[in-house]
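Note that one protein chain is taken out, while the other chains of the complex remain in position.
Here is chain A:
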Amino acid sequence: MTASHSMPAERLLDVEDVHVHFPMREGLVKAVNGVSYHVDKGEVLGIVGESGSGKSITARAIMRLLPRNAREAGGCIRFRPRTGEEFELSALERNSRAVRQVRGRHIGMIFQEPMTALSPVHSIGDQICRTIQLHMGFDRQAARKRAAELLARVRMPRPQQMLDNYPHQLSGGMRQRAMIALAISCDPSLLIADEPTTALDVTTEAQILELLKELQAETGMAIVFITHNFGVVADIADRVAVMYLGRVVETATVDDVFYAPKHPYTKALLNSIPRLGVEQGRRLPTIPGMVPDPFSVPAGCSFNPRCAHAVPGVCDVTAPEQHRFANGQAARCHFAEQLAEAVHA
């Protein structure tokens, strides 16, 4: 698939019908099965989904860092950073020069495990300087100066000394700050944060989210924030994409997702979040069943065996199309309109 239409001016990243498959001995795993979403300049897109829903793999497809056994099976990823040139990322090879210019320069990435995501044998300063020198053509002295500024920007105490510290000398929260400094070292237009707070305790999580929001406001970069935690999404995102089994089932602004979810899966997920002060003593509603085994995804709508609204003969036969609403919300459900009315009634 090639670029069929040009991207709107405000568009930063366009992910269109991306498929990623993993051929395994037991069969083909369609980890990403037609994912589409977009990110506008300066926007924070939250991507929510369970483990195995394909959210991280989609992010890897954008970065061209898919595992070696992954097979790309179509789709188009286009990216236009603030500098104006347009990249068709889906056409770029994993190790091509063009994609290496995008990585680190235009797209920064933060990973889940701050404990292991930084090189254990290089100092924080060395790791940040390497990226700065690679993309910005700074000499060693200037790069070091910039690295210290970056560490100060991510609220690292004693940034000048931190440059010569090694990751194992830092706490988890500090390492994630160093990771963020590394990711934003070349003023990227887009920051992909892959569950950046999952491995941290709640206090540190709140600090890191606060920091990301501040940095986003300062620099105007866009963020793709991947998480399985709705609470975190509510805190940071402008828009939300909910993923289930390799598909985006619903996209909407953060308010619409929370107050008027259109997809039964989104609804069920929100219902299963414990809330303080609501109906004391009531059992917490759960989603019945389990996430299906990736080798035997149900026919029709992949959520139908677990769905409270599933209609036999419809939901287990045809895969639902995307239903769009006037407010920009979209849901992949045969009965999205009816559900919407039920909510508003």
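Annotations for the structure displayed:
Operating definition for what follows: a residue touches a chain if its C-beta (ideal position, glycine included) is under 8 Å from a C-beta of that chain, and two chains touch if they have at least 3 such contacts; residues count from 1.
Going forward, contacts and distances are computed from a predicted model.
Of the names listed as "ABC transmembrane type-1 domain-containing protein", "Peptide ABC transporter permease", "phosphoenolpyruvate--glycerone phosphotransferase" or "Tricarboxylic transport membrane protein", the one that matches the UniProt record for the absent chain is "Peptide ABC transporter permease".
Checked against the full complex, the candidates A:Ser6, A:Gln169, A:Ser272 or A:Asn327 give a single residue touching the omitted chain, namely A:Gln169. Only one of the listed residues, A:Val39, A:Met63, A:Val240 or A:Cys301, touches the absent chain: A:Met63.
Only one residue from A:Pro120, A:Gly137, A:Gly277 or A:Gly313 touches the chain missing from this view: A:Pro120.
Only one residue in the set A:His19, A:Arg78 or A:His135 touches the chain that does not appear here, and it is A:His135. Annotation for chain A: contacts to the undisplayed chain at residues 63, 65, 95, 100-105, 108-109, 111-113, 116-123, 130-131, 134-135, 166, 168-169, 179, 182-183.
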